[in-house]
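The other protein chains are all here in position, but one chain of the complex has been omitted.
Lettered A, B and C in written order, each chain numbered from 1.
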Amino acid sequence: MAEFQESETLRMEAFSDGVFAIDITLLTFQLKAPSLKDATSTHTLAMALLHQWPNYIAYFVSFTTIFIIWLNHHRMYNVIRYSDVRFMFYNGMLLLLVSIVPFTTSLLADYINTPGHQLSAAIYMLLFACISGTLFRMWTYATKDYRLLKRPAADVRVQTVRTSLIISASIYTIVAGLSFLIPFLSILVGLVMVVYLSRLKYHRGKVV
Amino acid sequence: MAEFQESETLRMEAFSDGVFAIDITLLTFQLKAPSLKDATSTHTLAMALLHQWPNYIAYFVSFTTIFIIWLNHHRMYNVIRYSDVRFMFYNGMLLLLVSIVPFTTSLLADYINTPGHQLSAAIYMLLFACISGTLFRMWTYATKDYRLLKRPAADVRVQTVRTSLIISASIYTIVAGLSFLIPFLSILVGLVMVVYLSRLKYHRGKVV
Amino acid sequence: MAEFQESETLRMEAFSDGVFAIDITLLTFQLKAPSLKDATSTHTLAMALLHQWPNYIAYFVSFTTIFIIWLNHHRMYNVIRYSDVRFMFYNGMLLLLVSIVPFTTSLLADYINTPGHQLSAAIYMLLFACISGTLFRMWTYATKDYRLLKRPAADVRVQTVRTSLIISASIYTIVAGLSFLIPFLSILVGLVMVVYLSRLKYHRGKVV
Partner (left out) sequence: MAEFQESETLRMEAFSDGVFAIDITLLTFQLKAPSLKDATSTHTLAMALLHQWPNYIAYFVSFTTIFIIWLNHHRMYNVIRYSDVRFMFYNGMLLLLVSIVPFTTSLLADYINTPGHQLSAAIYMLLFACISGTLFRMWTYATKDYRLLKRPAADVRVQTVRTSLIISASIYTIVAGLSFLIPFLSILVGLVMVVYLSRLKYHRGKVV
């Protein structure tokens, strides 16, 4: 279980960035021009567009959430110096999960108006729970005995971040369950979590 | 509201570049081979291809506009040294808006020949207005008290850029309204704005 | 057959990384929300989602395999200093083959439940055989007389990697043949090979 060079860490980060950027952009496929007959009036088109509101909401929640996950991924890598095989696999798992977000997003949008909305919202939340859990696992592994951390950054807010990530994973899981009782809770909590996750500080000092 | 490191700014810029590059390439999905029966003659195919002219125009306007927005985004980051949480969120909002361009482009192309063209053109212009407005907001925020600027580049053409961006946002908004009166105005103005926005100078000196 | 600068090698690597990142993300198109009527119950949706299991498995195997190929590609480039025209073409061929993975993946998933599963599994394995073979060819070419290697890294585990890559290519080929006899063997072996290929060491020392 030898360690990677620092340059290897940079490369893994660049590769991850690419995957994040593509995933966040593929969400666009969620938004499609409605297919109407030629003789469309402005009014008909406006109605058709408004009728697509679940797609807009799902797009917004997913876009902001992936953005925030990317931000946390970066802040984490900011204080990490080394990488070993196991950490690399955790990272691969994170990318695999993030790549599924466009799928659960379209599931959420397609079924939000049907009785199937409960299940689709639960799956949507559950994926975010897994992603938060993976971030938590990465952070716990990297910070144990300061294993993979940069020396000058050793004095990081390890415990706070750890707690926040496990809280995030728990909230997503709980809301996944509550989705069967309270409609739209998942969307609301999704937005709140974006704000919450944007505030985690991995690094002491002025740098966020 | 602590500040980001300079390296964080570079990373955000690289991530934004990725999103811009993917968005500009996804416009290609606008162009599809017409689906005709097997026994197509050269003449039938030529007619079918010519019939798709709205897609070519919409593709061209959107491609050049995203290219120009990317260029302005870069020129802006060229004179910016620091980044804080709020600036990062403005940037995230810009990426979200730019990612919607493929959607409004296909809306424009699909309805340009129908009575719905007014609304689709208005939405198309309105999105560009929002994008210009976000660039204006970013620039205003970054330059207030030279907050986020590089010291050696402090003597930038702050006011000119600010004015130009607010003018751009206003023109796009006005043309969005006029779309209901004058057909194809949005496409014409879209092309003019590409030229206009390509000329903004964020930096004094020989560097554009 | 002049040699490339070291910077040229870096650039080829960055370009390859981009293609890898896009290919791995395009696998997502494998996962689609099932299209059901509006009056879907949670139960119907759950059944429809479970019914898509071949897509999930194919997605998982392909994602992890591309990830591992990318990793091997990187480890190889880690010990390579120069690049010539022929090596560059081998690399282009690798990218071409990797870009076909989303196609064979959807072939595997679409036909896994039909009598055509034998052929689709064979093609799936055969592509991985070609990819391993290309990696083997690249490595053999690069290491002959230490042609393209970094001097300080000359003492690499050349022979072990060579053997492992030719073994991988052989196993994939054999399993491609066996796919006509034993169903699901290809998926099982695909997963085993991910673990096997993740363990190749191109470099002596602590660096993996």
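Everything that follows uses one rule, which is that a residue touches a chain if its C-beta (ideal position, glycine included) is under 8 Å from a C-beta of that chain, and two chains touch if they have at least 3 such contacts.
Only a predicted model underlies this, so the values are computations on that prediction, with no experimental measurement involved.
Considering the entire complex, the omitted chain makes contact with B, C. Considering the whole complex, the residue from B:113, B:163 or B:198 that touches the absent chain is B:198. Where chain B meets the chain that is not shown, the touching residues are 14, 17-18, 20-22, 24-25, 27-28, 31-33, 35-36, 38-42, 44-46, 49, 60, 63-64, 67, 70-71, 74, 78, 198, 205-208. Where chain C meets the missing chain, the touching residues are 2-5, 8, 11, 14-15, 18-19, 22-23, 26, 84-85, 88-89, 92, 95-96, 99-100, 102-103, 106-107, 110-111, 113-116, 118-120, 123, 180.
The rule is short, and it goes like this: only the chains that are shown with their structure count from here on.
Where contacts are defined as at the top, ignoring chain A yields the following touching groups: B | C.
A rotation of 90 degrees, rounded to a multiple of 5, brings the CA atoms of chain A into register with those of chain C.
Taking each chain's centre as the average of its CA atoms, chain A and chain C sit 26 Å apart.
Chain B and chain C, compared by their mean Cα positions, are separated by 36 Å. None of the residues of chain C touches two or more other chains.
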